[in-house]
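Provided herewith is a single structure, encoded as structure tokens, for subsequent inquiry.
What you see is the complex with one protein chain gone and the rest in place.
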Amino acid sequence: MTPDALRALLQAVVDGTVSVEDALRRVTHAPYQELGFAKVDTHRALVQGAAEVIYGEGKRADEVARIAQALLERGQNVVVTRADAATAAALCALAPDARYVERGRVLSVVRTAPPRLGSAALVCAGTSDLPVLEECAAVCGAWGIEVERFVDVGVAGLHRLLAVREAIDARDVVIVVAGMEGALPSVVGGLTKKPVIAVPTSVGYGTNLGGLTTLFAMLSGCSSGVVVVNVDNGFGAAAAARRMLAR
Amino acid sequence: MTPDALRALLQAVVDGTVSVEDALRRVTHAPYQELGFAKVDTHRALVQGAAEVIYGEGKRADEVARIAQALLERGQNVVVTRADAATAAALCALAPDARYVERGRVLSVVRTAPPRLGSAALVCAGTSDLPVLEECAAVCGAWGIEVERFVDVGVAGLHRLLAVREAIDARDVVIVVAGMEGALPSVVGGLTKKPVIAVPTSVGYGTNLGGLTTLFAMLSGCSSGVVVVNVDNGFGAAAAARRMLAR
Amino acid sequence: MTPDALRALLQAVVDGTVSVEDALRRVTHAPYQELGFAKVDTHRALVQGAAEVIYGEGKRADEVARIAQALLERGQNVVVTRADAATAAALCALAPDARYVERGRVLSVVRTAPPRLGSAALVCAGTSDLPVLEECAAVCGAWGIEVERFVDVGVAGLHRLLAVREAIDARDVVIVVAGMEGALPSVVGGLTKKPVIAVPTSVGYGTNLGGLTTLFAMLSGCSSGVVVVNVDNGFGAAAAARRMLAR
Amino acid sequence: MTPDALRALLQAVVDGTVSVEDALRRVTHAPYQELGFAKVDTHRALVQGAAEVIYGEGKRADEVARIAQALLERGQNVVVTRADAATAAALCALAPDARYVERGRVLSVVRTAPPRLGSAALVCAGTSDLPVLEECAAVCGAWGIEVERFVDVGVAGLHRLLAVREAIDARDVVIVVAGMEGALPSVVGGLTKKPVIAVPTSVGYGTNLGGLTTLFAMLSGCSSGVVVVNVDNGFGAAAAARRMLAR
Amino acid sequence: MTPDALRALLQAVVDGTVSVEDALRRVTHAPYQELGFAKVDTHRALVQGAAEVIYGEGKRADEVARIAQALLERGQNVVVTRADAATAAALCALAPDARYVERGRVLSVVRTAPPRLGSAALVCAGTSDLPVLEECAAVCGAWGIEVERFVDVGVAGLHRLLAVREAIDARDVVIVVAGMEGALPSVVGGLTKKPVIAVPTSVGYGTNLGGLTTLFAMLSGCSSGVVVVNVDNGFGAAAAARRMLAR
Amino acid sequence: MTPDALRALLQAVVDGTVSVEDALRRVTHAPYQELGFAKVDTHRALVQGAAEVIYGEGKRADEVARIAQALLERGQNVVVTRADAATAAALCALAPDARYVERGRVLSVVRTAPPRLGSAALVCAGTSDLPVLEECAAVCGAWGIEVERFVDVGVAGLHRLLAVREAIDARDVVIVVAGMEGALPSVVGGLTKKPVIAVPTSVGYGTNLGGLTTLFAMLSGCSSGVVVVNVDNGFGAAAAARRMLAR
Amino acid sequence: MTPDALRALLQAVVDGTVSVEDALRRVTHAPYQELGFAKVDTHRALVQGAAEVIYGEGKRADEVARIAQALLERGQNVVVTRADAATAAALCALAPDARYVERGRVLSVVRTAPPRLGSAALVCAGTSDLPVLEECAAVCGAWGIEVERFVDVGVAGLHRLLAVREAIDARDVVIVVAGMEGALPSVVGGLTKKPVIAVPTSVGYGTNLGGLTTLFAMLSGCSSGVVVVNVDNGFGAAAAARRMLAR
Partner (left out) sequence: MTPDALRALLQAVVDGTVSVEDALRRVTHAPYQELGFAKVDTHRALVQGAAEVIYGEGKRADEVARIAQALLERGQNVVVTRADAATAAALCALAPDARYVERGRVLSVVRTAPPRLGSAALVCAGTSDLPVLEECAAVCGAWGIEVERFVDVGVAGLHRLLAVREAIDARDVVIVVAGMEGALPSVVGGLTKKPVIAVPTSVGYGTNLGGLTTLFAMLSGCSSGVVVVNVDNGFGAAAAARRMLAR
């Protein structure tokens, strides 16, 4: 509740158009819907700039469906990440216009076209990183961020990357998805002045340590101003891009 | 070298105004100045959007001074991070208009006023985090990013944070510097739709693990779209803010 | 054996009502029942304040059943944690009044109603943390601790938490179950003066490190006096609450 | 601000005894004092049950002194942990009645005798753990918790521990400070039904890993209901005891 | 080849009873049998005091059988650890007198009764540790070490351990198998002057870290002279006991 | 593009045989073939000395087949590592002359016999290390490096190693594959002056830490000049050997 | 207190020669001397086979001296490990016959010659490991274990080790002190059937990880029956040897 809203409310109490008890309830109760097993945050769009995205991991298909329904009934779009086949089926039964990106495990129901927020270059070091890149791309799409993919441009073959350098630099933000030694964001960061969001993936073995080495290397990288999200967190990169583009 | 520049160069070869050997040299040689112990990248401002910042750690005062002089001679501003007292003295001798922020260990010589890029809220969980916050603030200042500090607003006393929530949200980007359990960026991220850059600090003991726990917690945070830089990397947060604001 | 008991025993030896050999046996032998594969500690209720709870992990269903039977025959209640379906079936065959909480994997046979020990607020950051919360709730229930659940009140949507703040504070102890960045106990600890027991869960990915980051962040938290148990250890939190409430 | 206070405030607005603007300010501003470099939380005693304790690490002596003065001026007691000699000197100059426990590095100014909250057994595995134990003891003392020390009762010589078992059990809470393999809390937890708070210390070498092994072992311990605080965090154990005893 | 054997060989060369080429071959070639995929070390009994034990993990049943046959043909006993059901079946087909301990996954064919080497107390903190304890027991049995088991004597119920203290002390060596916080060897080490071999097990969760915490705690233990083998290495404890008893 | 090629191209522009736009395209575009999901680097043989090897892990069989086909159509040999059965089948359907080494999971189609590059000794500490050794051997074979295997020569039975010492030393490079404590490369390095490439394997348990201990021990080894590749990276050892032998 | 002693005590109560209260005190109080800051365990020699050794780290010189005096007054020998120069001076002032081994930091006062327990080979991989080896040697000496040193016999120069192999094997126990990759105990274990105690040292850098890699490698070693103590724990190896030799 903003100061302005609060001021208006207090004035309404003085004016007698709102009772003390009503005002009390409005000030102390938050705008969410209680489903028993979850509180659906129907006002998050106002506060954080995007409707709540449902994280599908560890939720049953019917639980996801009920949360989705609550959002749809309020006229909000629905985005579910880490959605497995069962969840996808349940949502498609609920909303025939649902779209499921299997590789990225993202399901979306977009009934209100989002305003166009800008564009993102999605850069990828290898085909194994595609699932994370596609999660990011699907969420960007549902939020009005136009994406262009630059796949298989790893640092061991620099000419492939240099060939697309200007195309990457032409986008509003750059999202670099990489596993293994995580060098790509450093190199890309040295080639563009645009915001660079690095997403480490858990692709690799041995000293890759499930993506931790990739993460650490990205954070230790020598191109300044590259920022990082959690391992395999394609959604997080999209959300970060949204914050940057929505300003 | 951009495609346009290359096209112009090639045309000049055809026109005979540039010889083949000259063109060859221009295409294959990069714009930097060789100092023997370092190659000063005098064109970085064009590519990455900001002149090279000198990382003072592990460099001798006279080495830093020589690099600084090379930049100043080309009319570029100078920013040195991790500058100790000796380096500060050497630079001040070189440039009487140098400004040294002792707490943040940043030295800057700003002869060309930078264009104003926007504003940043610098949020800080405790007084122990001030050195990192001040490094960030000094670099922002040298680059034309206006900063406002919000100090000592940790999560254990939420009312202090809630009291400044709207002031934070009014800035273009939010930089949250925090040590210990690193919860502040998550909470702040839930209160604003602006870009949030989290900087873990190595303030803490025991399970803090030199800031790694703070870093990991920030990356695992439940507010979407919060991005992270390396431990104690106040400079990196400023550089990330610059990329976002310079678009 | 307490000093009083020992004094009485020694006096009985002097009085001749107990032989030297009998006294010797009583002093050196402990009160447990040997099952061959396990020693059932039938007197633990006297020493530690609660009957032995059977940890079901890694025990065969029939082994658990035999231990349970030994306890029941002595008139003690039975609580089994980490009980899988097979163990639940075996115990239900043994005791038709057994109650199985599937989500928390706890099986209990409560034949002697425990004295009411007080109340606990069980606070939970997300639906994924429910299995651990339910383990804790089921054990509390079997021990006479009344529980109230506060589910889905994570720090990214502070208004949900602030709405229930006073209800939480009204309980005798507060148990906070959280995964990911583990910030919730710090925030809750700043809102109540009651004992706060934090239970990290292994919910998360990447830098969550199987719950270790959550654990470390909780231990590094800036609200003073918050205590922590092992990852996913809902039972341990109940046992800690019992120690606090039984005083 | 509690619902009752808010209701009263709203009523005062209706009654005209408080203006809308005043009410607005009261609702949105929190009770703290701005010192520039710190916000002194003068109302924490109401919310969390104890006045703010000053964590001396990383603060300059004069900064600590100014915070202390702000508290003293409001009639609150002062406790500073991790206070070095310079800080101790500054505080003693400020308050001649200050008391400094050098081994525990705790400085306290107790002008209002705290109510007696109960008693704590402070159990210690070795002389090397004394600094942490004394930090805990000094804070307990300043808060009205009576302490009794049981020093040098490690598990390698069980008879020393068994000799004091009943005396330990007679206290309201038990705080066990231990380094190395961290076995003592498990053993003590098996001998008492009182709350047991384990404090790992960084005493040891090699596989002790700066106290992490001790911490992990304590969390993995087989006595149920033992809770743990951060490595070397004697203050945290006192604060946890306070929460338990203040109920 | 011992110096005596070498001296004899050289003398035989001088005497002409052995040719230079024969001597050369004897000196440079080691006593093993080449199977193509493995070199069976048929003389290890002479050097290290026990015939080679076959580590079954990662070997196919037929490979184990062929190695076993090579040993049996030379009149040596066979011991296979980490033997799964298929390997057990293959060995039983080869040697009807083979004995398989399923819980410890050890298969043995003992055709030459080993000399009695002494006795070992096998102490175990919980039923979950039985697989490791039984691996140790089976290997001891095959090598002539008499074992007595002390099961379920964890430190949380000290009276169970104290009741068997003297029986443990009566054995030649003590092998303590424990998971979780690994405190048992420290406590046992304080109760006996016999050699104590600690075997950490991977029983536990969360901060147990797959047995590493147990291992580290054992190595940090405060009872002097306790030695440790690798996690879950029941065989290694038996081999260590053999070295001690065979002197 | 080499300077010579660039000079020739520029001259052709001057001569008018190549247009400015053509030259522009040639300079900025790299020699690879776009498959949509991958960029096949058909010129790598020129730059790095060997055709691109397909890393099969995480690629679908049909994807691998399409990349392989692109290479075969250009007359290049094909090597696929980490190839599972489905991939092997797809490739064999594509190229009847494909050869699949199941143990090493390597598939190769060698249509142009590679020049003989020299010889490698492949030394192996145990039968469990064979999969990694065979991956290395198969790749070496496809590249013209002759291999000789020395299997089961671990340090616990030194005579087996000493017996083959001279045969190992006779090869051009020595590749040592070892798990567990990783001591073999140190010992081998002390016995030869040839290049020694150490490959840690993830064979082991407990403190082996999935091969990390082996890796760390190899890097800490006391024989100078031993170099190391990633855990289980038999291919990497072959590639390193190729670099050494191709000089 | 043994069963026999207890039986005798109980009989004395029956006989009236010991009062009930006296018997009570004798049963419940342990044989130690209270110094305030420490409980000196004057009976440990009976239970664990050796008088308490004073661990000097973290104790003040005067504290060590007081403990030493308490032991000397009871006619016990004194051994102090990790004794710095100040402690050595204090002890020498107390007991002119004290002997200080500076390299091993061990101080001993041996007034009652210990019985000869046997012999130990102390094997050392490099001169940097000498401080740990000398700690072990000094303690062995004070306890009647004869030592022979084999210095600088690392695995990179096997001939140096093989030259002393038989001399090592002639001792009762073998203690191997090694840093870096920790391969020496494996190799030595393959050359002798005697008990082998491995002591990892923190000698090394980078991946040595302060001795952890050495420790892990020793525990993962392929020679069976090698046991390990904590990093740099030369004293622990001596204590383990004592347990083995005292049987």
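The first chain written gets the first letter, and so on, giving A, B, C, D, E, F and G; residue counts start at 1 in each chain.
Quick note on the criterion: a residue touches a chain if its C-beta (ideal position, glycine included) is under 8 Å from a C-beta of that chain, and two chains touch if they have at least 3 such contacts.
Model, not experiment: these values are computed from the prediction.
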Touching residues (missing chain, whole complex) on chain B: 28-32, 37-39, 41, 44, 57-59, 63, 200, 202, 210-212, 215, 230-233
Chain A residues touching the omitted chain (full complex): 125-126, 154-158, 162, 180-183, 186-187, 189-191, 204, 206-209, 213-224
Contact footprint on chain G, counting only the chain that is left out: 127-128, 130, 151-153, 157, 159-160, 162-163, 203, 205-207
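The criterion applied here is as follows: only the chains that are shown with their structure count from here on.
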Rounded Å distance between chain C and chain D, as computed from the means of their C-alpha atoms: 25
Centroid spacing, where centroids are CA-atom means, of chain A and chain C in whole angstrom: 38
Distance from chain C to chain B - Cα centre to Cα centre, in angstrom: 50
Chain F residues counted as touching two or more neighbouring chains: 28, 157, 162, 206-207, 215
